[in-house]
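Got a structure for you, questions after.
One chain of protein is taken out of this complex; the other chains stay put.
Right after this comes chain A.
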Amino acid sequence: MQTLSRIPGELTRPDRRTFLKLSAGAAGGLLLATRLTSAAYAQGTETEFEQPFLHIRPDNSVTILSKHLDKGQGTATGLTTLIADELDAAHDQMRVEFAPSNPDLYKNLIYGIQGTGGSSAMANSFLQYRQAGAAAKAMLVAAAARQWDVPASEIAVSQGVVSHASGHTARFGELAGLAAQEDVPAEPVLKTPEQWVYIGKAFPRLDVANKSSGSPDTFTMDFQPEGLLVAVVARPPRFGGKVASFDATAARNVPGVVDVFQIPSGVAVLARSTWPAIKGREALVVEWDDSAAEVRSSDAMIAELRDMTAEPGVMVHEVGDTGAAMEQAEKVVELDFDFPFLAHGPMEPLDIVLLFDGETAEFWYGCQSQTGDHAGAAESLGIGFDKVSINTIWAGGSFGRRSPPDRHPVIEICEVAKAMLTAGMAPVPVKVVWTREDDITGGYYRPMSAHKVRVGLDGEGSVTAFKYAIAAKSIIKGSAYEAVMMPNGVDPSMTEGAHDTSYAFPAMRVNQAFQETQVPVLWWRSVGHTHTAYVMEVTMDRIALETGKDPVAFRLEMIKDDPRKANVLRLAAEKAGWDTPLPEGRYRGVAVHKSFGSYVAEVAEISLRDDGTIKVEKVTAAVDCGVPINPDNIVAQVEGGIGYGLGAILRNQVTLAEGVVEETNFDTYEPLRISDMPEIEVHIVPSNEAPTGMGEPGTPPIGPAIANAVAAATGKWITSLPMAKAGLV
């Protein structure tokens, strides 16, 4: 067992001193709202240089504080790249830690609160982190100039060494304390793209060596502070159910079980370690009250959604007179789609550690939404915001799962901790662990949805009207984000990728309707784009077929005022050899989609097996995400994003039988495996546009690219997922 001061992973927990210092800075009225105030916090001891975003130590290490959670998407290294470049540091002196929860200092500049999501980390940090690095470099240079009595303009910095033609040299660590005494430049000069040494080139990931050696304490699951107890929770088998009564006699008799508590979300079994907690829960006898629960089966819910797409619903977007254009159409192409609930299935199931002594609370976990979780914890525990601290730890995947707007994992562990104190226990850290069954059956799914598309064509085969109606449970409506994100009663996350398409339809209408159900829903890697890309891009191929046009040529014709989208499409088609004949038994499909500001086109090549199933042979992708900060990481995210989407469209669905989830683990909700993985080739468009994210945009195009290849192979349009239902897997 470790002590509480032991730090998980490579990260060092920002110590209290640092934390208080940073907080004190914030309380001093200097808000980080402007782009430069980060530098205004420059502080240090005689030998150290400390700013909110980077610390330089006498040992010559430069530690950057990542305000974003890294759950595999490479953000910690990405942010380090920005600072290392402006600082002209050497790769091997760079370290990374996660920043404490402090919205004044570390808010996401897009969202206004601290948190990671929407593929926004690089987009919102690109200037901020570079400015922090540039300011620090200017201060190191000023300190050296003063020390050596030479003009600052004559000093050079390269690979972590500050030097002057007179022969003086110093490493950052030697200058750290002096640099901290220098004035923070009001306008640090940023490099021009030609001067970048890492950005757009290579900066190896900082976490791969640890993650390739089973390094202890990397993840929350591994964090075992002294005295730790572990809880698993029996939650209602039907969403919206409650505990009616329970008998914990047998559970308490399981060796290692410490106590059993009823909490609002179910019954918590507290044990000395994980296995007794799991065994204890198995021994629990709980009667559930399903009177307010969702008791329908998923078939009935899908049927309801299909009906809802025929209703007018909420108008999201309208250009032209769709009704009139549709009436005058020569021909109307009709497509109806439905998509299932999907679980996120992060490889590390949800887990969270809390030490609460009645007055202060300290958390350790892969925290994705610091400000929301922080506020939720303070409220639940009845203590001040300043009495809560959150130590963010590397997370074993998320795909959206670790940032539910209702913060239920945080609220639940607060309830467990309060119950422990109420029971008279001395304060000890507790970890709530979700098993894989809890993860797959626990809700917070990608919403199930139905889509009705009607496309009007004139006598020449040109599109005259495009009507798109979607029905699903809204992720935003009824959540903490409704007031901010749905001011007009429209949930834009539901139809993103459709209502903002750059295909030039002379008339277009997009509607949405909200299903009511107790099944909790949540953003899943690429949110609304998970379904809209599929609908839009399959529809585009279907129209191309109807009008006898080549799918790539047809799209290029329809893309207006969006040269970057046209460009990635052309590039992917060219690299995939779109115009060259395929070997016998191979078929291609294409899709292009913009999400979170990034453009991705994918050409999928499949073959058909004798039994009618498909094998995805190869995917060729082209990406434009503005400045490609870490090209190799972009490639990795596209590879992973394709694999993540592919597993889902091929065979994943969460279904309900009378309200009870039927899939329970990776045997029945089977992820993509290595034998399913296609060869992948990724081409990145060189760009000096502002960078946009790549954690999600690789995922949306893969489904429609495969579906379009299946249509090319079989003539069948797959409009109901997963494809396994059509015998293709």
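Everything below uses one rule, namely that contacts are C-beta pairs under 8 Å (C-beta built on N, C-alpha and C of every residue); 3 or more make two chains touch, one makes a residue touch a chain; residues count from 1.
Assume contacts and distances are computed from a predicted model.
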Task: Protein name (UniProt record) of the chain left out of view, among "Protocatechuate 3,4-dioxygenase beta subunit", "cysteine desulfurase", "Polar amino acid transport system permease protein" or "(2Fe-2S)-binding protein" - done: "(2Fe-2S)-binding protein"
TODO: Using the touch definition up top, pick the residue from A:Gly640, A:Gly659 or A:Pro691 that touches the left-out chain.
DONE: A:Gly640
Task: Identified contact with the non-displayed chain, of A:Gly167, A:Gly214 or A:Gly715 - done: A:Gly214
Open item on the list: Given that one chain is not shown, which residue among A:Gln224, A:Ser265 or A:Asn567 touches it?
Closed with: A:Gln224
Open item on the list: Among A:His55, A:Lys71, A:Arg542 or A:Arg588, which one touches the chain that has been omitted from the display?
Closed with: A:Lys71
- [ ] Please give every residue of chain A in contact with the chain that is not shown.
- [x] 1-2, 71-74, 204-205, 207-219, 221-222, 224, 230, 255, 273-275, 278, 345-349, 394-397, 399, 435-436, 632-633, 636-637, 639-644, 646-647, 665-667, 670-675, 677, 679-680
